[in-house]
Every structure is written in C-alpha cells, then in structure tokens.
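Only a single protein chain was left out; the remaining protein chains are all shown in position.
Chain lettering (A and B) follows the sequence in which the chains are written, and residue indices restart at 1 in each chain.
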Amino acid sequence: MVLGMPTKKPDAPSKVVALIAEFDSVDAILAAAEKVRDAGYTKWDTHSPFPVHGIDDAMGIKPTILPWLVLGGGITGLLGGLGLAWYANVFEYPFLTSGKPEFSLPANIPVIFETTVLLSAFGAVFGMLGLNRLPWHYNPLFKKKSFSRVTNDRFVVVIEAADPIFDTQRTTDLLNSLSPICVEEVED
Amino acid sequence: MTEQETTQSPDAGKASTAGKLTGGKLCIPAVGAIGALVPAIILAAVGNYGLTRFMFAYIIAFAFFLSISLGALFFVCIQHISRAAWSVTSRRVAEVLAMTMPVMAIAFLPIAANVWLGGGDVYPWAASHAHHAPAQGEEHADTTHTTDDHAPAADHAEPATGHASLTARDEYAPDEKKAAHAADTASVVHAAPAQEVVVDESHTEPAVTLDGHRHIPGVIDPHTEEIYTAKKAAYLNVPFFIARWVIYFAVWIGLSFTFWKKSVEQDTTGDVQLTRFMERLSPLAIVLFAVTVTYATFDLIMSLSPAWFSTIFGVYYFAGCMLSIFAVLILVLSFLRNKGIIDKDTVSKEHLHDHGKFLFGFVVFWAYIAFSQYMLIWYASLPETTFWFVARGATTVSADFNSWSIVSIAMIFCNFFIPFIGLMSRHIKRTNATLQFWAVWLLVFHWVDLWWLIMPEMSVSLKVGLVEILTMVGLGGLFVAGAVWVGSLNAIVPQKDPRMTESLAFKNM
Partner (left out) sequence: MTTLTSDNAHNPVADGEKVLGPNDNAYQDPTHRAPLVVGKHNFTTITETVTDLNLRKTPRAWYIAFAISNCLLLMFLYCIYELITKGVGVWGNNNPVAWGFPIVNFVFWVGIGHAGTLISAILFLFRQNWRTSINRFAEAMTIFAVCCAGAFPALHVGRPWLAYWLFPIPNQMGMWPQFRSPLLWDVFAVNTYATVSLLFWYVGMIPDLATLRDRCKNKIGQFLYGLFSLGWTGSSRHWHRYEKAYLLLAALATPLVLSVHSVVSFDFATSQLPGWHTTIFPPYFVAGAVFGGFAMVVTLAVPARQWFGLKDFITMRHLENMNKIILATGMIVSYAYITEFFTAWYSGHHFEQFVFLNRPFGPYSWAFFTMVFCNVCAPQLFWFKKCRTSIPVMMFVAMCVNVGMWFERFVIVTTSLHRDFLPSSWDMFVPTKIDIMMFIGSFGLFFTLFLLFCRFLPMVAMAEVKNVTPQAHAHHDHDEHHEGGQH
C-alpha cells in the first residue's frame, strides 16, 4: 500500500495517480485480482468491505512479519516484568513480607504474565498500524465516487501510476476487460 | 498392518476413503507385551520396597492409560456437543480409544486386590480396613464451632485411640514414614518448612526433633496422617472405594460403548437421528464424566496421601487427560495415514493442525491448573497442605530440596516452557515429523507428571527404573491390544456422518 504517500510533487494537481475499477461481487474481484497479478503489476491493490477469502493468493500477498513483532513485544514484556519485580522488591526497595523470599518467582508470575500479554498486544496493534502506515488520513481515492461504497458493498481494483508497467491506455483496457461496473482515473 | 480393505460407501457424497484396521498383526505383540509385567513384579520383589514398588509403578501406568481413555471419551462428547465438523474424520479413533475402558476395568483389578488385601502398603487408609479402626473423627465432630487456634496438626496431638491399626500398617509403611514414625512419636507438629521465613544457615541441615532423630521434610507424621485418615473413614474405606470404582467404570463403559455403538451403526444406516441422539446425550455424558473423573482422581491419586486435599485436583488430572488424548490422536492418526489405512485427504494436514492447536492449548491449560494449585498452596503456606509439595521437593526453601526437586523444576520447563515455545509456530504444527515429536515429548512428560504425583508417596527419594518401564510396557500392551481389537471391528473413519463433506473440506484460516 503505497497510495496516499506523497509520491508525486503537488505541482501537478490534475495528474493521474491511479486507475480504479469497481466491481460488485466477490467472484468478480477474485477473478480481476488474478488477471492483474498475472499481467505483472506490482503497485496495485484491491479494496473490499471485509477481508475476502482467497484474495491473498489471488493477489500474491506474502505473509506478514507481524507475528515477529508480537514475539518481540512478548519477550520485552516478559523480561520487563521480571526486571521490574526484581528491581522493585529485591534491588531498590527490599522488604520482608509474609515470609516470602524477596524474589519469589511463584508470586511474580502473575505480573510477568500480564506485562508479557500487554506488550505483545501492543506489538500486534501498533505493529499492524505501523506496517499498514495508518493513520493516514489524506488519500486521493476518497475523492472518487466509485470508491465511496468500498466500505459498504463494493470491491475495487486500484492500479497506481507509479507502477513500472503502468500505461494509462493499456491499463484502462486491462481493467475494462475485467467487466467492471466502471473504470475511473484518480487525480491527486 | 499394511493390509488395507477399502470399504466404499454407497453414498458417495458422505463416504470417506478410509480403510479398515486389520488388527491381528499388531494384537499379538501387544498381548505379548503384557508379559513384561512378570519381570516387573520379579524385579520389584527383589528390590527394597518389594511389591509395594510394583504397585506404585502399576498405579502410575494405570493412571496414564486411563487418562487416554478418559480423554478420548471427553473428546467424543465435546465434538458432539459443539456439533463440530472438522473432527468427524478423527472421531472414530477417539471412540475406539474410549472403548479401551473395559480393558482398563480389568487392569484395575490388581489395585482393587491391593486395597482389599494389602492392608495399606499403598493406600494408607486401606490399613484400617483389616482392623476396623474406630472413626476418630467423631470426637472432633462437636468441636466444629470451637475456636482454638488454627494449627490443626498440633490440635490433634493428643494420643488418638486408633493406634492399634498403626502398628499393623507400619509393617508395610514406606521407609521414610516408618523411620519417621519410629523416630518421633512425639513430634506431631512439623510445620511444613516452606513457611520458614528466611533461609538461614541453621536450616541447611534437616530439622532435628526433640529426641534427636532426623525429620524428613515432606513426610507427614504417621500419627497425623492416621488422625485425618480416620476422620475420612466414611469416604476412604475399602468397600466404598471399590463400590465407587464399580460405578465409575459402569458410567465410563456405558458412555464409551453407547457413543461407539451409535457411531458404528451410522456407518451402515447413515441415519441422521443417530447424530442427534449423540448430540443430546453428550451434555449429560459430560456431567457424569465431570463427577466421576473428579472423584476417581481423588480416589486413585489424591488418597495416596490421605491427609492431603486440593479442590482443583480433579481438574489437574483432567488437564492431563486432554493433553494425552490429543498427543495420542496425533500419533495414531499419523501412523494410520503413513500406513495408508486412512487416506491422507481424509485426515489431512488441516485436521492434524487443529489437533496440534488443541495440544498447544492444553499445554497452557495444564500449566494454568498446575500453577494455580502450586502457587495457592505455596503462598498460603499452611502445613496441612504444603507437606505434599515438600515431599516432591517443590519448595522455595533450599533446605527442603530433595531428589524430587530436580523433577519438579524440570517439569516447569519440560511440561510447559519447552513445548509451549516448540508448538507455538504454525509451521511446526503443520509438519508431521515435528508435530509427532512434540506429541511424543508431551506423552513422556505426562508420564513424568503422573510419576511425580504418585511415586513420592512411596519414597521422598527419587525412584525410577526398570520396574516402571516394564510396567508401562505391560499395561501398554494390554491397552494397545484392546484398542486394536475394537478398532479392527469397523471402519476406522465414520462412513456416513452427515457432516462428513464439511469435515473433508475443512481448511484452517
């Protein structure tokens, strides 16, 4: 998802940055995605109101690295929780209570567990947002009529002008050959 | 085992391409393996603990295989209650494993015999059977509302009336208990050392009682144990124990047989109402299962130390049951796939992946239950319950470490951390070899878990050897022979289950 990033200078306001084709069913978007993928485009995307089953294969999306970020968060939380309990109750402010050793692993496990889960969850949420480059509130797509129902009941294919094999005429022909509802040009 | 006899169902839409298990070739070595019990008995008999050692090893093996049967029964129930489709192709294997229940009932006979005749060498409360010790609980029953301080062990230090039975029991009492009994009849109070405030130098040696004898941490004083045993005589007595086990096995065999029978019936009739029947039976079955398994666990394992109690104990054993059934299902299904008896698309990588997920889930569940039990008892540090963990060396007081400590610590890693990390990856759960490796690993450590639960009641110094291995082989032979025989009677995958198509099409996210 490179759209929305200022890839072009704003001095050419009416320049076409992408082509957008609108579809109205899951079957159509899956078929379209396979065709666009096979045509060799790389800077393109499909948009849908819900995650379409099978679109990853149809588009050739590679597995995300998100699980590693979560693992990283988890390990940080684990060590952080352990360190916190040790620092607070053994190193900085040791005191005796209920006959427990200063460092009592059984009694520290609940806190360590919670910090592990907390930081893993941060890894999942903020990792996902970061990898998706969200929040990103300005997007030229939002100006298009054919994009307005993509969070409702429509599916679109967007091919960016930045794609190396993008050619306004040929790409429009390709999109039209997929029998969409309409094809529009997106200006920045 | 490589023979295969594909039974094509006339109803192509619901048929699976599963063969039938032809058991003969596996049954014979399995039955032969039962013979391993003989050297086990001989080896035990010449050892320090005599037949008592064999009985403890036997109870471990019995608890191990029973946990597989029980886990299988629960697996079948839970699939029906949730109307699951993914598991349909694996369900028959579980039904067959649950049908080993009659075999387990036979395997229980030596334990029943020991309780009846053994006079308490294994189950201390059984000692009073021969001698009809008066129920000492009576004298304390009216003190329920009294307010003396909360030190129950000290509380009952007065000479109890039922000591006639003690003498008899001591004949068979394990070494440490005998030693402790002979040593200090006076020192009833032995507050579990886990509650010692700080580990200071004086505690590096075992505590010494007033009359100069060594006190072994974790070994409950026989007087105390006797007092509490007598209070529980209404529950812990030989006739009731045996009556309960008759009920347990009646319930388990009844349920296993019904689920198996109805499922097999559907192979030929394809009757959808059979599915509805099992869906309706399963909630009732789970209620019965929960009650029987809880008390069976109390009886089989917890009452080895009759003074000790833990409300979660039934759930702990249940966690082990579920862990072992998913491990066994993975291994059995993989074996049947490799031999071509089950088609690789019928039980696919997707199905095994799901079993792997459950295996992972129950690793965590086991750890959760084990931690809950340990941490609460450790934290409250009440001598009436800590001694049980001290006997297993599971203590934070270094003076109380014993040879079981290494097992206790190893279990944290081998039963939880290592398989947790090992099974986390989707890739590992979807690769046959790695999934099977972890299944074997967890079965081994499920045995270690049971060994750790049971064996310290015989000796607080670590005991493992050929006796345990041979007993496992012997009882394993019986179990496998039973399972293979039942499994060979019908197709090893349900044939006309209404959810078969859905099950075959199942894919993970």
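Side notes on the structure shown:
Quick note on the criterion: contacts are C-beta pairs under 8 Å (C-beta built on N, C-alpha and C of every residue); 3 or more make two chains touch, one makes a residue touch a chain.
Remember, predicted model here, so these are calculated numbers, not experimental data.
Taking the complete complex into account, the chain left out of view touches A, B. Although one chain is not drawn, the whole complex shows that of B:Thr311, B:Asn338, B:Ser403 or B:Asn432 it is B:Thr311 that touches it. Which of B:Thr294, B:Ser324, B:Ser408 or B:Asn490 touches the hidden chain is settled by the complete complex: it is B:Thr294. In the complete complex, the residue from B:Ala380, B:Val444 or B:Val464 that touches the missing chain is B:Ala380. Residues of chain A that touch the chain left out of view are 1, 3-4, 25-27, 30, 33, 45-56, 59, 61, 64, 66-67, 70, 84-85, 87-89, 92-93, 97-98, 100, 104, 107-108, 110-111, 113-115, 117-118, 120-122, 124-125, 127-129, 131-132, 134-139, 141-142, 147-153. Although one chain is hidden here, its contacts on chain B can still be listed: residues 82-85, 137, 140, 143-147, 149-150, 152, 227-228, 231-232, 235, 269-277, 279-280, 283, 287, 290-291, 294, 298, 307, 309-315, 364, 368-369, 372-373, 375-377, 379-382, 384, 498-499, 501-502, 505, 509.
In the analysis below, only the chains that are shown with their structure count from here on.
For the pair chain A and chain B, the distance between mean C-alpha positions equals 46 Å. Chain A meets chain B in the complex at residues 96, 98-101, 104-107, 109. Of all residues in chain B, only 195-199, 371, 374-375, 378-379, 381, 396 touch chain A in the complex they form.
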